[in-house]
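Since the structure comes first, as structure tokens, the remarks are kept for the end.
Note that this complex is displayed minus one protein chain, with the remaining chains in position.
This part shows chain A:
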Amino acid sequence: MAVKGKSADHQWVDDHAGPVVRPYAVTGGRARPVTGTFDLISLVTATRRDVSPEPGLGPEHLAIVGLCQRMQSVAEIAAHLDLPVGTVRVLLGDLVARNLVQIREPHRAVGVSDHSIFEAVIHGLRAL
């Protein structure tokens, strides 16, 4: 019985727990950003060339600033840093709160009356 209880306690520390622990360690246990929602295709650009380490900013924050010298989507940041999207959102919230990055929200096709974007996509794809 005692053995069973013990194994239940430790059940989460199996192979499947691997990806869970590190991402939340990176965010200090936080699962939600302090600000912003960050769509997968929100575009992120750094507002500065580089940032010196300061309290509250970890290496992952600095890595995002470095990466976003060239504009990147939230999904691209997550892929390049090999972090889950949820983790990247938390880190981006910290950076937005410090004005270290600026965010461009994606176009919402729903409810938009002009068709110019659709036509631009069609022409752009033809020209590829």
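Everything below uses one rule, namely that contacts are C-beta pairs under 8 Å (C-beta built on N, C-alpha and C of every residue); 3 or more make two chains touch, one makes a residue touch a chain; residues count from 1.
Following the convention adopted for this analysis, contacts and distances are computed from a predicted model.
One chain of this complex is left out of the view, and of "Iron ABC transporter permease", "ATP-binding protein", "Calcineurin-like phosphoesterase domain-containing protein" or "4Fe-4S ferredoxin", the protein name its UniProt record gives is "ATP-binding protein". Annotation for chain A: contacts to the undisplayed chain at residues 11-12, 16-17, 19-20, 23-24, 29, 31-32, 39-43, 45-49, 69-71, 73, 75-76, 78-80, 84-87, 102, 104, 106-110, 113, 115, 117-122, 124-126, 128.
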